[in-house]
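The complex appears here without one of its protein chains, the remainder shown in place.
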Amino acid sequence: MQTYLLKWWQTIRISWSKYTAYRLNFFLQVVGPFLVFFFIKYNLWSSIYEGSSTPVIKGYNFSDMMHYHIWTLIISLLGQGYAAMNLSEDIRLGRISSYLIYPFEFWEFHTAGFVSFQILQVFVSSITLCLAVFFGFIEFPSLSIILTGFSFTLFMGMFWFTMQYFTGLLAFWLEETWIMRVLLSIIVSFLSGYIFPLELYPEWLVGALKYSPFPYMSYFPAKIFMGQEVNLTLGYSVLTFWIAVFAYINHLIWKKGMRLYTAAGM
Amino acid sequence: MSQKVIEVINLTKQFKSYKKKPGLKGSLQSFFNRKYSIKKAVHGFNLEINKGEIIGLLGPNGAGKTTLMKMFTGIIVPTSGELTINGHSPWERKKEFKKKIALVMGQKSQLWWDIPAMDSFLLLQKFYELSNQEFKQRLDYMSELLGVVDLLHVHVRKLSLGERMKMELMASLLHNPDVIFLDEPTIGLDLVAQENIRAFILDFHKKNGTTIIITSHYMADVQALCKRLVLIFDGTKAYDGPLEKFENILGNEKTVSFTFSEEIPCCGYLDEFHGEWNEGRTSVDIRVPEENLREVGKKVLDLHPVIEFNTEKMPIERVMKTLMTNPEVLRAQRDHANLPA
Partner (left out) sequence: MISSLKHYLGVYRYFVTTSVSEALSFRTSFILLVLMDIFFYFSVLFSVDFLFDHMQTIGPWNRYQLLFFICFMLNIDTIHMGVFSSNFWMLGFKIRTGELDFDLLKPTHSIFICFFRYLKPSSLLTAPVAWGLLIYYGSKIGLLWYDWLLIPPLLLLGLSLLCVLEFILCTSMFWLVEGMGINFLRMQMQQMARWPDFIYKYTYQKIFTIGVPLLLIGSGPVHFILDKSNWHYLAGMCLAIVISTLILVKIWNKALRQYDSASS
C-alpha cells in the first residue's frame, strides 16, 4: 500500500515539473485569461449596460454582472483544466505499449497528472482571485464561502476530468481529438452559464438543465462564491451521478479500445 | 589540384542551459531562481576538406558532432570563428548555398508521416526547382539502387525503419547536392539495411564526386566509406588523418585469435605474448606486431592443434573503444609520434 502511494506521489511530482518547466508559458497561462477577462468582458459588458435602457438586466446590475463573470473565470481556472490533453497523444503515437509494461496503469498515470495539475491550478486561481480583489473588482468573501466554493469546484473538476478523459479515449478511433474537445467546450460554455448567467435564458431551458451536469460547472459554483443560497446536496449528487456514468463509460471504451489496439498491434 | 570545399577556422559554439534539482522543491526553485550555465559544445575547431573526400566524423555522444553538422548546414549560428562551405557562410542561409548541400539525420524525419513519400518528393522537386526530367531520372536511379520502387506510394507511417531511412536519403539527395552531411544515417537499422545504405552512398559518391561528411557509431560504416577520419572529443579536434594511421594509433600490433581442439597447457610459446585465454585454455587472443604476423602464425600452427584462427576485422573499433574510455592515451600518442592533429 505504501509503495503504491509512493508511485502516485512520484508521478504527481514528475508531471508537476513538466508543467512548470517553461516559465513564461506558465506565466502567460496565468495572466492571459485575467487580462482577456479584463479587456473583453469588462469593456463589453460596460458598453452593453450603457446601451441598455434599464440599468438592470434580469436582476443583474453592472457590478453584479462583473462579480458573476470574475467568479466564473476563477471557477474555470480551478475546475476546467486541460490535463487530459496528453492522453490522446499517448494513444495516437502508440505510447500505450509502455504503460502496458509499467506496474502503474494508464488511468492511474493520467489521474496523477490531473491531481498535480489541480494543485497547480489552486495556486493559479488563488493568484487570480487576489488580483481581482486587488484591482477592486470583487471583495474577498468569507472563509467559509471560500472553502465551500473551492471544494465544490474541485469536485466539479473531477467531473470535468472524467469527461476530458472520455474525449481523450476517442483517440482510439479519431486522429484528432482536439476537435471534440473544442466542440465540447463551446457547448459547456453556453450551457454552464459561463457566457451568460442562466437567468438570461428562457425558463424551460434552465429547468431542463437542472439534472444535467452543465449548470454545476459554472453557474452553480459562481452562486456559491457570490454568497447566494444554493442546494449543495443537489449539486453534489448530480455531479456524483455523472462522474459515475462517465467513469463507467470510460471503463468500457478503454476495454474496447485495448482490444482494438492489441489486435491491430499498432 | 584539389579544391577546398570546407574551411573551418577556430570555430566555437556555446549553449546556455539551466540545471534543475529533482522533485517539487527543485521545480519551484528553478522556477523562481534559475541558474544558467554556459556549455561549450564546440571550441577552437579547425578543419579543411577537399572536394570529393569522404570524411568520418567520430566521437562519443555529446562530443559536438551534431552541433558541428548543424553549423555546417546553417541551422545554427556559430558563436565565433570562421566557416566557409563551398564559398558561402552557411548562416547567411543563401538560396544558392542551400541548393548545394544536404543533411540527413538518422534520428529525425523530414518526410510527412501521413502521406506517401512520393508526395513529399514532388514537393521537394518544387522546392529545389528541378525539371521533370532531372527529377524522374534521379528518382528512378535512387529508388532502383535502394530497392524501394514499390514503396514510393505507400504511406510513410506504414514503412519499416530501414525503408523510411532509404526514403529520407532519397529526399535529401534529389537535388544532387555538392556536399552531403550524414548524421548517423544507419542508426537502428538491421545489418542488411546498413549495408544497402553504405553501398548506395558509395555509388552515389562515385557517380557524382560528392563531398561527404558522415558521423556514425558503427565502425563498419566508417571502415567501408571513409578514407579520412576526424575525431572530436569534448568539442575539440583530437585526431585528423587517414584511416590506416588511426588504426595504428595505439601501435602497429594486430590482434590474432586462435582456437584449439584441446586445452593448451601452461606455459608454452603462446604465453610469451601475454594473451587473453578463455576459461578452459582452448582459445586465445594475442597481440602481434604487424611485421611478425606471418612468422608467429606459422609457428603457432605448427606447435598446436589449431582449428580456427583469424586476425581482427576492424581494428578501428578497438582503437575507438580504448580512446573513449581513455582519451588521454591519444594526447600521449600524439606527443610521441607527432601524429597530425
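Read from first to last, the chains carry the letters A and B; within each, the first residue is number 1.
The working rule: contacts are C-beta pairs under 8 Å (C-beta built on N, C-alpha and C of every residue); 3 or more make two chains touch, one makes a residue touch a chain.
For clarity, every value in this text was computed on a predicted model and none was experimentally measured.
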{"item": "Selected from A:6, A:35 or A:147 as touching the chain missing from the view", "value": "A:35"}
{"item": "Option touching the unshown chain, where B:6, B:101 or B:270 are the choices", "value": "B:101"}
{"item": "Identified contact with the non-displayed chain, of A:58, A:210 or A:251", "value": "A:58"}
{"item": "Residues belonging to subunit B that touch the chain removed from view", "value": "15, 66-67, 70, 73-77, 91, 93, 95-96, 98-99, 101-103, 105, 107-110, 112, 114-115, 119-120, 122-123, 126-129, 155, 183-184"}
{"item": "Absent-chain interface as seen on subunit A, which is shown", "value": "21-22, 24-29, 32-33, 35-36, 39-40, 43-44, 46-48, 51-53, 57-58, 173-176, 179-180, 182-183, 186, 190, 195-196, 200"}
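We take it that only the chains that are shown with their structure count from here on.
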{"item": "Separation of subunit A from subunit B, taking each centre as the mean of its C-alpha atoms, in whole Å", "value": "51"}
